[in-house]
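Note that one protein chain is taken out, while the other chains of the complex remain in position.
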Amino acid sequence: MKPAPFTYHDPTTADEAVALLASHEDAKILAGGQSLMPMLNMRFVVPDHVIDLNRIDGIAGIRDAGDRIEIGAMTRQRDLMRDPVIAAKAPVIAEALNWVGHFQTRNRGTIGGSLCHLDPAAELPCLMALYDAELKVQGPDGGRTIPFAEWPLAYMLPSIGPDELLTGIEVPHWGGNHGYGFVEFARRHGDFAIVAVAALLGVEGGKITRAAIAIGGADTRPIRLTEAEDALVGAAPDADAFAAAAEIARGIDAMSDAYVSTAYRQRLAATLVARALTAAADNLKGSA
Amino acid sequence: MVVRYLGAEVQRMEDPRLITGNGRYVDDIKLDGMLHAAFLRSPHAHAKIRSIDTSRAAALEGVHRVFTHADLGPKYAHRMNQLYPAPVIEQNKTQYPLAKDEVCYVGEALAVVVADSRAIAEDAVALIDVDYETLPAVVDIMTALEDGAPLAHADTTSNLMGRMRSQFGDIEDAFAKADHVFSASFMQHRGGCHSMETRGCIGRDDPWGDGLTLWTSAQSPYLIRRALSRWLDEPEERIRVVAPDVGGGFGPKAGFYPEEIVIPLLARFMERPVKWIEDRREHFMSTTTQRDQHWALEVACTNEGKILGLRGKVTHENGAFVPYGILLPNSSLTPLPGAYSIAAIDVGVDIVFTNTVPNSPVRGAGRPCGIYAVERMVQVVSRNLGIDPATVRRRNYVRPEQMPYETGATLRGGAKCVYDSGDYEALLDKALELADYDGFAARQAAARAEGRYLGIGVSSCIEDTGMGPYEGTTVRVEASGKVAVRTGAASQGQGHHTMIAMIVAENLGVAPEDILFESADTSKFPHGVGTIGSRVAANVGPSAFDAATKVREKALKLAAEVLEASEADLDIEDGVVRVNGAPDVSITLGELAVQLSPASAMRVPAGFDPLLEATSYDGSSGSPIACGSNVAEVEVDIGTGEVRVLRYSVAHDCGVMINPKVVHGQIVGGVVHGIGNALFERMIYDDQGQPLTTNYGEYLLPLASEMPRVDVTHMETPSPLNSLGVKGAGEGGTIPAAAAIVAAIENALAEFDVEIDYYPVDPQMLTELIDAGAAEAAE
Amino acid sequence: MQLENSFTVPAAPDAAWDILLDVPRIAPCMPGAELTETVGEHSYKGNAKLRVGPVALTFSGEATITEIDTENRVATVEAKGNDTKGRGAASARVEFRLVADGAGSRVDITSDIDLTGSIAQYGRASGLIDAIAGQIIADFAENLAAEIGASDAPEAAPAESAPDDAAAPAPAAAPPSDNSISGIRLFFRALWSMIRGGRA
Partner (left out) sequence: MADTREITVTVNGESRTATAETRTSLGDFLRQTLGLTGTHMGCEHGVCGACTVLVDGEAARSCLMLAVQADGREITTVEGLAGDDGALSPLQEAFWKHHGLQCGFCTPGMLTSLTAYLRDNPDPSERDVREAISGNICRCTGYQGIVDAALDAAKTMREG
């Protein structure tokens, strides 16, 4: 199980990387390698060129930019987990990362790699959906910004051009006091989620003022449960409201595969939406 | 005062090498001029091979040669031999080392590339053009025997490999007398080997020197040598097979594989050593596994739950070829009637071909299936009669006073299955106590009050271990005083070196560190049988004990002459023979050895054979029957269907324990393997025979994060069948696990009236059963 | 896997039948397919591009009309291709049955598709691969409907659905029964834009 031969490039700047993409047919970008390397080893993916981003400076790191958090595409999952800005402003990200692979893979895996690989069961795309994150890509004709809603085109296919490079992500966070919950069901610790749910709740005067629910693993791309989000606003953060949201989740589009059915994924979504919202409400109480 | 090693928790002598990165596994061996091989394997479950064009592959830089069946030449054009011939095999289908004109499972090898590196060999494999004519594939064992089912082999008229039956007692009478007859049917799916080290081998051919040498990651090097010798039609003396450090075996490495013919042949053709290391995808597709077995049983019992008879039918998946004869179906039947005295049994097996990888024993072989079946039927009786499962078992166990107890079943090789010793009810009591069985009702009620669903399950098992004929050992004191100990038995991590060193050291009066242990190299010991079926301790143990005793006696006899003392006054301690009461009068074992291996013109003392050495083939006079009772406590999350094993308690009896630390490790590892079978490990093929589970993200091996702490307690009922009183321990953890887990899940979900007819039990299956049960309750 | 599709065209059976047997003409209706060579009266070499997430496959192989039953207007095409990078093979047996339907004709397509090799051995994507295959055939049926329809009537009238993108073969407008397909429609537009951009 050895990769097919390829030509290896290790640019030191983003511009260089973009130029390489433009000038090479059938090139694959190597970020953390925790998804690409297995596919190379198994020869599922057989590119002529591999462009390694690991020697590029300036596209890793986390910055507090007021109402948003700026994250470099090459930021390692480990660093996201340990970062004080994330912990303070978007703690659900740090919590969810406990579910991303294992500590050895988080030491290498990057946020950008995960978003470009776009495995439907991956946690980070689900979180970016939750936050309506914006993705910064750089191409031969300069840069553009892609809202996450427009990022997944299809199963594991992001709307980034073959000659474009993801350089950073902007996460409009919810500030200090909000409730958050992340729950996931996988067969074993660190496995692909069968279904994962991330939820954010803003509550004032005993009423929900703002809600976000993202579901990963169920469909070919992360789902935002907007209908339930709208229904929750104005309601009290209680079991009835969450049960109603769960019922909406039961009706989502879901895929089937060799292991689990559409119906099971829908059932799980219902269970986990209720649990994620309950967790969000609970830690809101805790923090308040 | 003799140092006691037997029964002590001696730290393993293997470990210092292995924890410092100094092990020597097949892939660690590097020979001068060694080339690397990669196989082209069929992507089709069933197809005719119209033509193979290797020209593009052969032309690639770094490729030395490409071989197909035809390229091996007429001398090597025949099918592999049957390792275990048996009369019930109606269709003895064995494969060609490289497929000739038909492939019968995805993963069957049909060409091989020899290149400078494995990577280049893989590049070339992708360039081999094969014209296949695909044929219909049979995958489902339940329909494989129906008229019009696709045939696994183009030249047959049926998918029936053979039929066998275990039959004793008066079954008609048993069912006629019964107060109740209950029935159940269920599918058992056991996964694969998945030793962390895949298979792999190195071939070297030196016709003017050492002959043919094969280093291979295997459990039975001598069986491989014989099979290779027969296939090549060359004498065993010119073939050397070595199993170096082996990274786990668990059954599938006990056989003889096509690669173990092809790789040495390539070395012969290339006149250079050739290495092949199986990669993990190959392991999924070409290493033998166990997979499906369907049972449909009826149990006859009294109102009190006394089981009178068991009858029914098993459908056993064989896969595409028959490398292991009927080991698997046979060992599925022989454990019946389990730990119970059941007077009449009549269970038949249909062994069916499918277009999947050939089947082989996996830890426990068929025993886990046979025991699961019996335990399920005990569960059925308990459930239907509303009698506590522990109580039903008490009413059915074979009792100590019945030992030796002849079940009526026949073991492989024709011997009657006789339970030699053990107190099954006492063992159950120990398990129940360890599990706080009496306190469970309270735990369950408390959890239920919080909306949590707890369940408990019990299972008991017997295991026929230590099958013969023998596993010999040679013990020889060297001039240095070091003691060379050699045996044929290969180790895949069971700690044979430590166990045997302890036995010899204690008997001979030397330190375990002074023992030079070598095994699993056919050039070092004349014959070995193999490390399968929990047989090594009960065979090598006694032979090592006996050989060491003989050497001790010889040493004392010689020392008595040399020291002019009476043997009765002599003792050996730390390699030195001393006269009791005269500590300064002594001679070392090394000095005694020199007297028996003198230089030219010197004399061997009169009345002594050369060398301070002895060889013994002492073993067990029959199969010592180990036994165990397990209690599993689980929690089911009805929101997700997830099963968590909260607590797992084992009471086990493998007779006298040589090294309790090693036995404990075997039991715990075995239990976790069994939990994997019960809850996680599933090898899925689609209806075209494509394996869908071909990576470790999808084939779910048990991880530390989901496994419980396993509490183990022991009874030591010495087996009367060997000099050490030992019984096998390697598989006793695995065999009863699935039954305990499944029973616990049903107990947790009793209010939904859940009945489980398939394992591994997955969460989706459970949620469907829960929802169905809830809907029924609602009506 | 077995797939059934059906559509009607305003062309009379005879006219439709001729088009149906004109492989060079109908081949482009297969998403991602291109003919490269005619090797016999009814045999053709060609490529088909398929992309499953990050895995971009190019099947190279041969398509042959193995049966032509002019009387009953039944034709069978057998196509077989290997991924050019050795990751597997695809084979299809597609039967076209043409029957009169009012003034026009109805085409019933029965397809038997078989994927093998590593591409077929990824359980997590298995449902999706089936869905994609189904989508390809559905697209093919639609494009064929459009092609035949275009021949002597401006607007095609497929029974199931109408192509909603004239430029590129488009996926079924009718939402497929299996939810797992959602996303595939966009996916094919992306794929086609890439193929057109020579980037697949």
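Going in written order, the chains are labelled A, B and C, and every chain counts its residues from 1.
One rule holds for everything that comes next: contacts are C-beta pairs under 8 Å (C-beta built on N, C-alpha and C of every residue); 3 or more make two chains touch, one makes a residue touch a chain.
The structure displayed is predicted, hence computed values, not measured ones.
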item: Displayed chains contacted by the hidden chain, counting the whole assembly; value: A, B
item: Touching residue (missing chain; options B:Gly21, B:Pro87 or B:Gly209); value: B:Gly21
item: Chain not shown: contacting residue from A:Asp52, A:Asp132, A:Glu227 or A:Glu247; value: A:Asp52
item: Candidate in contact with the missing chain, chosen from B:Val106, B:Val246, B:Leu428 or B:Val529; value: B:Val246
item: Residue among B:Leu83, B:Ala390, B:Val662 or B:Ile745 that touches the chain left out of view; value: B:Val662
item: Touch list for chain B against the chain that is not drawn; value: 11-12, 14-25, 27-28, 30, 119, 194-198, 245-248, 250, 279-280, 492-495, 661-662, 664-665, 668-673, 695-697, 701-705, 707, 709-710, 733
item: Residue ranges of chain A at the interface with the undisplayed chain; value: 1-8, 10, 30, 33-34, 37-38, 40-42, 50, 52, 54, 78, 101-105, 107-108, 188-190
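Everything below uses one rule, namely that only the chains that are shown with their structure count from here on.
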item: Chain-level touch network, classified as line, ring, star, complete or other; value: complete
item: Chain pair with the greatest number of C-beta contact pairs; value: A-C
item: Centre-to-centre distance between chain C and chain A (centres being mean Cα positions), rounded to whole Å; value: 35
item: Euclidean distance of C-alpha centroids - chain A vs chain B, Å; value: 43
item: Where chain B and chain C are represented by their mean Cα positions, the distance between them in whole Å; value: 50
item: Per-residue overlap in chain B, given as positions that touch at least 2 other chains; value: 126, 281, 684, 686, 692-693, 695, 697-698
item: Interface hub residues of chain C, defined as touching at least two other chains; value: 85-86, 118, 122-124, 126
item: Complex contact set, residues of chain B against chain C; value: 43-44, 106, 125-127, 129, 132, 134, 281, 684, 686, 688, 690-695, 697-698
item: Residues of chain C defined as touching chain B within the complex; value: 82, 85-86, 88-89, 91, 114-118, 120-124, 126
item: Chain A residues within the chain C interface of the complex; value: 4, 39, 42-46, 117-118, 121, 152-157, 159, 161-162, 192, 219-221, 253-259, 262
